[in-house]
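All remarks here apply to the structure that follows.
One chain of protein is taken out of this complex; the other chains stay put.
When the chains are written out, they are named A and B in that same order, and each has its own residue count from 1.
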Amino acid sequence: MRRITIPIGPQHPLLKEPVSFLLDVEGEQVLDSVLRLGYVHRGIERLAQERSYVQIVHLVERVCGICSHVHTTTYCKAVESLMGLEVPERGVYLRALLCELERIHSHMLWLGVLAMNMGFDTVFMYAWRDREIVLDMMEDLSGGRVSHAVNIIGGVRIDLDEEQRKDMLARLAQLEQQVHRAKDVVEHERSLRARTEGIGILTPEQAKQYCVVGPVARASGLDMDLRRDMPHLPYSELDFEVITHDAGDVWARTLVRVLETVESVRLCRQILENLPDGPVSVRAKRRAPEGEAVTRTEAPRGEVIYYVRGDGSESPARLKIRTPTLTTLITLPEQLRNVAVADVSVVLSGVDLCIACADR
Amino acid sequence: MAFGDVGAALVAWFLYPGFLFLFVCAWAFEWFDRSTIARSQARVGPPWFQPLADLIKLFAKEDLMPAGTKEILAAGLPMLSLASSLTAVLYVPIAGRAALSFEGDLIVVLFLLSLPALCYFLAGRVTGGVYSLLGGNRSLLQYFSYEVPFMIALSGPAILGGSWSIAQIAQHQDATGWGLLVQPLGFLLAIVGLIGKLKRDPLDIPKAKSEMVAGSLTEYSGRKLALWHLAMNVQAVVGIFLLVNAFMGGQSFHHPLLNGVGFALRSLLIVFALSGSSVLYARLRIDQLANLGWRVLAPLGLLQILVILGIGR
Partner (left out) sequence: MSRADERQSVAEQEKSGRVREPQASGEGSALRSFFYLLPGVLRTLRNGPSTVSFPFGALELPKSFRGRVEIDADKCRGCSLCVRDCPAFALELRRESRDVFQLIYYPDRCAYCGQCELSCNFGAIRLSNSFTEGTADPSSLTTVLVSRNGKEDEDPSSS
């Protein structure tokens, strides 16, 4: 059989964002692949050096659409650590509420995209219809469905009154029912499992070698979750499980993400029921002292690392972002080896790519 | 040939049951299908004139082909697909009356309905490009997996009806009742075969949007693509009419209008079966389909034939 090169991307119906995979294919087997990044590189770290700390909050929100809140949270935490500020408890809880809502949003979006790339349009439509409940909740909280602009240096800019809190709890109950239905479908529907099982396997040794983080690592048996491993408010006071699986294939990742969604709904309920009183932010100065700060947070796709170096002015000397998608992207040539061409779309979707995060 | 004969022939070709009738049925089929799928997915679905609007839009679009494509072949293949489906309908009774009929026309119709699959494969070869080639290869693989069970399934009504003419098969069910009651397995296999033939979800492997972009038709646009869509929809309609006659044949009433309504309702049943299977299942992988076709469907088809021969004439 002849060897041909199939280009997946930069424009392809499978991809939400431009990235290029050149697949070396013989018959129906993928022999090798070449990954090319950089199509969405916007130079955010460089732009950050010319803007003030206040402006960078909004700049950093636009690194990624789906994990926008996590990026601003991590950045604000880094700058607060640099400035020596402590965010009041209510602000921390509200930040975490939005983080968990964003996790639910991201996983439901991903489930829909996985189903669509498998030709299962119905699950795609249902998952995205239920995602609307989360988006409506986030819109009521922050004014935007996807870009929330909730974080400021020193805390958050929103607050919940009692009526809003009860309304959120009611919607959360509705969301919980839908998430459980989605979990049932993922666990029991045969065609979904048949298409995802045994494909795109990443062994625990390979996962460690490539420094994989997030649900992909947890699906390969690595037990790592920053919410539990790095005790910080409010997670140190809340009760949740870290979901792991041994198989390391796309089916394992699907299960891990769906069950994480269930856990996130539980976390949201706990946060809403135990919201402490008090202010939501402290006033921050415009200048940060000289020094460095590194913070990490658990984004929907894994660990996000921010490094900020201040030089006493209103603008940071250096901002460095390490996003989780970068670690999973480099495992893809390994995963795509000896996979059938028909399964390429499943493998690529299973990894939950967020190229905008990776390219910054 | 008298003038009246020529007039009747022209009416049969262009109006009923010819081009105009079939095109209207094809557009209605596409609208029903898309609306059912949309409503099942919590969406609204297109307005009734959408398929016609798509056709008009495509006719107005630019028709661009990669360099090195033989235009005559690229244009001729959709025309051949359309022509074969349009010819096949001459032998399929609509509401009890077939335009032409002879012993063995079932075989001719099956052959004519499988020509579009061959044309689809050739279209991939002719237009070139990685996605087209792969899509075309897969369509041929898929053809071998569904065509054999489909033919076996359709032999059942022929054996029961004691004839290889579709009109006779349908008429025979006047006396015995709907064929699908006696051979439900055959009916199921015929539906699966039809899904494969029409390359619909869950068997739309050759044109899987997330893998092959659009399969053989990736490079097509403009009028040629419009012809392809029309050809595929007309093939769907003729396939549905064939299944109605083979498994739900017979005329319940003697009034032609009521017969027409009954025929339309039975066709709609099959359309809902096709749309329902699109909604409920994920796309199969090509090797899963090959497994399914040869290890499950074909043996089941043979089993059905044995059962029919057993309970017999």
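Quick notes
Heads up, the rule we're going with is that a contact is a pair of C-beta atoms (placed from the backbone, for glycine too) under 8 Å apart; a residue touches a chain by one contact, two chains touch by 3 or more.
A quick note: this is a predicted structure, and the numbers were derived from the prediction, not measured.
Interface note: of A:G27, A:G84, A:G143 or A:P276, the residue touching the hidden chain in the full complex is A:G143.
Listed residues B:V44, B:A67 or B:A175: the one in touch with the omitted chain is B:V44. For the chain missing from the display, the contacting residue among A:S106, A:T244 or A:S345 is A:T244, taking the whole complex into account. The chain not shown here is touched by just one of A:L14, A:V30, A:L59 or A:L82, and that residue is A:L59.
Residues 38-44, 276, 279-280 are the ones on chain B that touch the missing chain.
For chain A, the residues in touch with the chain missing from this view are 51-52, 54-59, 61-62, 122-123, 126, 129, 132, 139-144, 147, 149, 152, 157-158, 181, 185, 187-190, 241-245, 252, 255-256, 259.
Criterion: only the chains that are shown with their structure count from here on.
Per-chain Cα centroids separate chain A from chain B by 44 Å. Residues of chain B that touch chain A in their complex: 37, 40-43, 130-131, 133-134, 201-202, 204-205, 208-211, 213, 278-288. Considering their complex, residues 4-7, 12-14, 28, 115-123, 125-126, 129, 189, 191-192, 194-195, 340-345 of chain A touch chain B.
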